[in-house]
Structure formats: C-alpha cells, structure tokens
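Heads up, the thing below is written out as structure tokens.
One protein chain is absent from this view; the other protein chains keep their places.
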Amino acid sequence: MAVKTILQAINEALDQSMEKDDSVVVYGEDVGFEGGVFRTTAGLQKKYGEGRVFDTPIAEAAIVGSAIGMAVNGLKPVVELQFSGFSLPGYNQVVTHAARFRNRSRGKYNLPMVVRMPYGGGVRALEHHSESLETLYAHIPGLKLVIPSTPYDAKGLMMAAINDPDPVIFMEPKRIYRAFKQDIPEEPYEVEIGKARIVKEGKDVTIIAWGALVREVEKAMKQVTDIDAEIIDLRTIAPMDTETIVNSIKKTGRVLIVHEAYKSFGPAAEIISRINEEAFYYLEAAPKRLTGFDVTIPLPKGEHHFIIDPKQIAYELKKLMAEKA
Amino acid sequence: MAVKTILQAINEALDQSMEKDDSVVVYGEDVGFEGGVFRTTAGLQKKYGEGRVFDTPIAEAAIVGSAIGMAVNGLKPVVELQFSGFSLPGYNQVVTHAARFRNRSRGKYNLPMVVRMPYGGGVRALEHHSESLETLYAHIPGLKLVIPSTPYDAKGLMMAAINDPDPVIFMEPKRIYRAFKQDIPEEPYEVEIGKARIVKEGKDVTIIAWGALVREVEKAMKQVTDIDAEIIDLRTIAPMDTETIVNSIKKTGRVLIVHEAYKSFGPAAEIISRINEEAFYYLEAAPKRLTGFDVTIPLPKGEHHFIIDPKQIAYELKKLMAEKA
Amino acid sequence: MLFEEFDPLKGEMLQILDKNGNIVNDKLVPKIKKETLMKMYKTMVLGRIADVKAVQFQRQGRMLTYAPNHGQEAAQLGSIAAMDDDDWLVLAFRELNAMLYKGVTLEQSYLYWYGNEMGSKYDENVKVLPINVPIGSQINHAAGIAYASKLKGTKEVTIAYIGDGGTSHGEFHEGMSFAAAYDLPMIVVIQNNQWAISTPRKKAIKSKTLAQKAIGYGIPGIQVDGNDPLAMYLAVEKARERASKGEGPTLIEAVTYRMGPHTTSDNPKLYREDKEVDEWAKKDPLIRFKKYLIDKKYWSNKKDEELQEASKKEVLEAFKKVEKTGLVDLEDIFKYTYEKLTPNLKKQLNAYKEYLNEEGAK
Partner (left out) sequence: MLFEEFDPLKGEMLQILDKNGNIVNDKLVPKIKKETLMKMYKTMVLGRIADVKAVQFQRQGRMLTYAPNHGQEAAQLGSIAAMDDDDWLVLAFRELNAMLYKGVTLEQSYLYWYGNEMGSKYDENVKVLPINVPIGSQINHAAGIAYASKLKGTKEVTIAYIGDGGTSHGEFHEGMSFAAAYDLPMIVVIQNNQWAISTPRKKAIKSKTLAQKAIGYGIPGIQVDGNDPLAMYLAVEKARERASKGEGPTLIEAVTYRMGPHTTSDNPKLYREDKEVDEWAKKDPLIRFKKYLIDKKYWSNKKDEELQEASKKEVLEAFKKVEKTGLVDLEDIFKYTYEKLTPNLKKQLNAYKEYLNEEGAK
C-alpha cells in the first residue's frame, strides 16, 4: 500500500499498464516531455520513450482520430484532451467513429482506447476550463463514460478502462486531483466499469453523485447528522448501474441527485427517468436534482454562484425530507 | 392561403425573410446553385444572388464559425448543415461560441443566426444520415432548439428563428419534408419560439412528441379510439414549454413521451424530470418513454427495428393506461 | 526526384499514358509485372460493370443507394496496385475499385450499398477500413494506423483516399499535419473528380492545384493524371519508397472525373453541362489502359469480350446473393454496440421482443 492522490493514482495506472503491455501508448497536447499541464503523465516519456509517450500538435480531431487508427492496428492508445472544454473539436471523431467502429464493422474492428479529459469547475480557471459535459458522452451508444472520485477508484478504473475492449471516456475531476490522499495497493488492480459504489449505506434518502461532488456530499452529511442518507458514487455514468440505484430507492423512497453539469438534459434527468421506470411506486417524494444552473459556467469572479457546496446540499436534503407524498 | 409541404414552407420562409431584410444570408454545402440536396433553398440564389446565397467548401466549422462572424458584423446568417449527423464537426463552434458570445461579451455581441439541419430516420439512408441529436443541442445554455412538425409551423417558426436575437438550431424532420401538404398563409407570419402546441386536447393521458413523430402519434390515436389522449407537439425543445406540459399532466395524470433520439440521456428524460419536479403528485402512473434504442441507428435493412410506428405507440399507450398506482 | 521534377508549383501534371493509350513519357514508364497489370485491368472491368449495374439496380428499386466511381478507376487501381499486400487501405466512400483490388468482395460491397452493416465486415485478413462517410475524418484514422505501423516497426504503409471537396475539411488538415509531424508511412490520394456533389472544385478551393497543399505540410505533393494507371502507379510507388524509408507522407492529387451522379439520389443535370461530361468521356481510363495492354500483347479484343461476359456474370451473381439476404436480425442491431450487451440494452431488447410476441412483427 502507498498513499496517493488521484493524480498520482492515475499516473501509476498508466505507468503499470505501459509496463505490462507494450501496446499501450499515451499522448496528447503537452503530455510527453512536460508530462501534461497537470503532470498526470509525468515521468512516462522518460521511462517508455518518445514513441510511446508523445506530444501532439494542437488538433483534437487528430488526437482522437489517430487513436482510432492505432486501436485498429493493435495498439491501446490512452489519449489526453487537455480540458473537457477542448474535447469538442474531437467530438466528431468520438461520436461518428469511436462509438461506432465495432457496430459498423459488425465486430471486425473493436477499439480498445481511452480518452482522458480533466473536467469540472471550482479551480478558478479561464473560460472553457471548467465544463462538465457528461451528457454529451453518456448519450452516445457505444461509449463508456467513467469518472473516479477517489485515488483507489482512479487507479482501478483507469486500469480497467485501458483493458476494456470498448472505447472509454475517462473524465478526471481536476478539482480533487491533489485534494486528498488515500492508501491504495501498489500492485495493479481493476475496479469494474459499470458498477456504482455505495459510499455509505443509509435508510432515509439516497444521494447520488460522482467526481468531485461525492466529497461535497460527504461533507454535507457531516453537517446533517439527523438524516441517515445512502450515498452512491455512480463512478460509471454510462452504462449506468441502474440496479444499485433502484435497490437503494426501493429502500429509501427518496432521492437527491447532485451534479455540476448543466441541469436541463443533464445526467440527473436520466437517473430520475430510470427511477421512474423501475421504482416509481416506491417513491415517497418527488426526486430532486441539485445541479449546475442552465447558464455558461461563469469565470472565477462569478463561479461561487454556480459551484455546489455542502451547505446547499444540506439545504436541499432537508427540503426533500420535509416533502411528503 | 396556399397549399405547401414542410419543405416548401421553409423555402418560403427563407424567401420572404430575405426579401424583407437584406441582412439575411443563406449558405452551406450545395445550398446555392443547386438549392440544397433536398432543394430546400431552391431558387434563392437566382433571386438574391451569389453574395447572399452560396455554396461553401465542405467545412462545418467554417460554416458555423463564419456565421458567428457575420452575425457580429450585422448579418443574419441562416446556414445549412447537410444532415444533423454532419453537424458534429461544427459542434465546437456551436457550443464554445454561438451559445456564448452574448454572455462572454456581457451583451455586447448577440448572434441572430440560425443553423438548419435535416434530422431523423426513416428515409432509408446511409450511415450518419438518420441521427436525432436533440440532446446535444438542447443541453447547451444559450441555444434554442426548434423542430416543426407541420408546414404552418415550419414557416412560422423559421421566420421567428431568423428574427430571433439568439442563435437557433433548427432541426427539420426530413422524413416528412414532402409527406403532406397544408394550407398556410402566403404572407409572412411568426410562430412563437418556446411554446408547445396542443395538437388535440384530451383527458386520459398526455402524449408528447415532435417532428415526424407527431404524425405517427396521430395515426396511432386513430387506432386507439377508446383512449382520449392529449397530444402535445413540443415544437421548441429548448427552452422548453414546461407550463403546457405540466398543465396537461395535472389534468391527465399519465404521460407517454415519444422520440426517435437515443433513449438514455435523451430528451424524454428531461421532460420526465420536469414533470417529477412540478407535477409529481398528480402522476397516476409512472411516466413512460418510447424512444430510439441505445444503439447506433441501423442501416436501412435493420432500420425498421428502430423506427417507431403507430402500432408501437398504441401498444405502449395501452400498457400505460393499464398501469395503476 | 520525381517529386522535385513534378513540383506542383511548376504546374506540370504527371502523365505517362495519354488519353489514347500512347506512351508520352517513355523514360518514366514504371516496371509493373504482367500479373499485376492484368489484375488491375480485370478489376477495372469488373469495377466498371459493377458500377454501371449498381446504378441500374438502384433505378429498378432493388439497390438502396450507390455512389458511382465510373471514371475514377485508374486513380484507384493505379495507386492501390503499387502498394504491398500487407499495406492498409483507408477508404472514403467512392473506391469500389480499390476495395475490390484489395480483397473486399463485390458481394460485400453491394451488401453495404444494399443497406446492411454486414457489408462492412470484410474478411479477417483484409486490411481495409469500412467506408467512411464523414468527410475527411478517415485521414486521421490513416495517420493512427501508420503511427502504429511505425511504432511496431512493421513494413506496412497506409494509403488513404479523399475527394477534392474533402481537402477543405479540418479533419484532413489535422490528419496531414499529424502524419507529417512524425514522418508517418502514409500516402494520401486525393481523387479530384472536379465536383463535390454540386459544388465545383474550382469554386470551392482557391489553390491552383490540390497537390500544392502538401507544401503547407512540409511534405512532397504531386499532381497526376488520375485517368492514367501508369502515372498513378509510378507516383504511389515513389511515395511508398519514401514512406518505407521513414521519410514520411506524400500527397497525390489524381486529376480525374466523376462520370456519374454523386450518388443515385443526385441529379447532375441540375448543375453541370453534358459537354463537360462528354469531354471527360474521351479520357476514359478503361480505353487507354486496354489499348496499352493490347499494344504490349498482354491482351486481345477477344479476351476482352470473354472478360466482359465473365465479369457481367460475376456481378449478377454477387447481386443475386445480396438480394437473398433480406432484413437484418433484431439481435444484430444490439449486439455490436459493446463487446457485451449491457443490462440496459438487454432490457430494451427484451421489452421489444415482448412487444413483437404480443403484437407480431412490424
């Protein structure tokens, strides 16, 4: 065991995957020599050479598109898009190709590739550096979307993503890259993609979150000691672990979903719909969502209005508990 | 009044808008000389010249991005992306710029521009020619997303979109471009963006649809004469007319949402969530969605599995009516 | 050498066989094995017939849609024939001839245009990517394949095709820039067929040649008579040599013409003059290639008649098989979304099966 941040855990997952499997390559803008603007890939070029770890031109369609070609030709590319806000020029490749090669070729070509991107707000950054764009990836059939919230999961999910035969979008909650450490195994391990994690069991209400907001929920629950909440860290946004969610709702009858993504047509809407479909008659109160507003995420001097904090979570939770059918 | 198809109605809206306002320009791939691959812009180049109606290189980012520049510099561009499946290379411009210029410049630059794109399946087409990508546009703050289902609305909504001070994504249900005709006013008129249309009042259940599926719902209801459904044509997907939806649910207590877009993280999820938020305690049965499967829309020899027909709508409706709380 | 001699800025197009099938550039005639020449020619004949027939089938309502490549055969066959068996082929969508040459069967091709994904499941050892509809995006795939070849140290070279219109797309630019940056073993052939649907190349693109776009990427470019199979062969042969030596990608503009409509849904009468088409008909690659082979005594008119017959039969048989395929199975539209069906997809599939059970097929 070794004490690691999320950032270090991801670095270790990349390192161990590259060590074990020559076909793993890691690249993106500033990923090679410098080791990434967040230094997530630090040390890898030195260890594995410029062929397997390299800097690219500023060209997201080329980054994603070439990864598709590499995956076709026997490599396992793990590419970085510098911020999720800059993933959009590569979005055409993700949607029209990465998600579809297997289906298009009726199984001849599958794409074991990972597209990493730091995401989310709260880091006092410039425009396009704070987006939470889960919906854009989760809506597309053929993609998996994974988001860790702890160092343990970050390493295990990343190793699973690299070994996954399907393309995985891996969003990294940059706000907590270095926020805390956890004792995690030094040897390689996987955390199963498609399974949520029950952070804490509870009987009064279910709270669903992922990424940086899991911690905010945990903090909130330290303030609200009179409510016994079940906290679920979704971990995989798509394909979603509906079963874990539904089982929880059947027990608690109430649900609060917390995410930073824009509210309308956001991920919470899908969760609510699945709950409606599979546990409607267990609901004791209207499902609630506490999310980003439907406005462009503000620059830092206005960002505090947008970012969700534990106090707000506690407030919404109390309101939810007060509601009665 | 004159009898027109949706295609002709859109053509007339463009024509009359150009006639009235010199600042309206119309362009895109094959839009000029040929008048578009669907001939939606037929005749316009001849009438208004190559400066105002023109063919572009195959470059969707340039099409959308230049429209932004034109709108900044006093024009009202109405651009065509040849199919919604090919809107993705222009998606970066839509999301990072079109949706944000007003906010970014704190109101200095607004963008009166329209991005047209034929969308939807059922036309026995090649890959990427059948997509329903409402979610990708509806989720982004700052965009409006409009979809007509009749010639009357097609003309009125298009004229409203062109006059709208905000960027409007205008999806055209190509399956019914020429499917039927309607007697519509010859003079210019607008249909308000942001307002749903109650196609038919009813008390037993609410059915929500848009685009080509409104007709399929109407057809279905001819088969199911024992259910008195209220049919809502959403018309504007974003910003959504929640009020009309909620009022209807308060009356009927049941809702079926029908769309061709992929199910998960699709538009129905948002509608269900709004109903949960504002009319949960009126619901007599779990809201139901009948949508595209979460698989890439198939090529024509498999498309019949994917496309929603009236029989299926009737089937789901009966199941919904049989459910009891 | 070749690329310096035919620097696109000098304004000379590489041609070896003129439109009448006469050698106009004796010292440049590439050494091509008879066997290869005959494979090229036979594919060209088959490709032409398959093309013409596909349009007919479509007009009869028996084929879904089709993008004819009539007129562009030499651009494809001259180039693909200069590649090795082990090389990769990355398609746009108008490359029936290149596909056939490289081992995609006619039946598979037809099945694709018939509207069935199975038509893109080429045999295991066929190193061809499926038809790529989003313009330009295939160039990035090609770059990735080539990167992998280089990293693994194999001898593979990747050849990719794109249309004239496609060169304006950002994806083309990114793929070219990427390939150039790492000196990747890749060849890009622009089939400049003068039209992008209804938009003339001359109007959409300002540069005098498309080959000169290579200069922006710091790589060689060359303009070639795309209806001349020998010139195409030579250019690609030399480009392949560069690629093999680690000297990086080459851009080849094949000047050719789309004799048919853009696809069977298109009506070219709306936007172009018959006269232009007639002019290009005289430059038909098939005419000149046949003449060349007969002159070389590799071929005869009699053999040609037999080949025409045999090819026609092959085409009709392939299409007959395709017409027997019918609709796609329900499971098949679900099965290839992920390696394993997700619980969500299982639910959707089962619910739909239940509906079919209760209500019968759609």
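Some notes on this structure:
Every chain is named by a letter (A, B and C) in the order it is written, and numbering of its residues begins at 1.
The rule is short, and it goes like this: a contact is a pair of C-beta atoms (placed from the backbone, for glycine too) under 8 Å apart; a residue touches a chain by one contact, two chains touch by 3 or more.
Remember, it's a predicted structure, so these values are computed and weren't measured experimentally.
Shown chains touched by the hidden chain across the complete assembly: A, B, C. Check C:Gln15, C:Gln108, C:Ser168 or C:Ser311 against the missing chain and you find that the one touching it is C:Ser168.
Contact between chain C and the unshown chain involves residues 9, 168-174, 177-178, 180-181, 183, 203-208, 212-219, 248.
Take chain B: the residues that touch the chain left off the picture are 25, 51-52, 54, 56-57, 59, 61-62, 64-75, 77, 89, 92-93, 96-97, 101-110, 141-142, 144, 165-166, 194, 239-240, 242-243. Where chain A meets the omitted chain, the residues involved are 29-30, 33-34, 37, 55-59, 61-62, 85-86, 88-89, 124-129, 263-264, 293-296, 298-306, 309, 311-312, 315.
By definition in this document, only the chains that are shown with their structure count from here on.
Among the other chains, the CA centroid farthest from that of chain A is the one of C. Computed centre separation for the pair chain A/chain C is 40 angstrom, with centres defined by C-alpha atoms.
If you average the Cα atoms of chain A and of chain B, the two centres end up 30 Å apart. For chain A, the set of residues touching two or more other chains reads 61, 89, 92, 96, 103-104, 141-142, 240.
Residue numbers of chain C whose C-beta contacts span two or more other chains: 117, 133-134, 170-171, 332, 337, 344-345.
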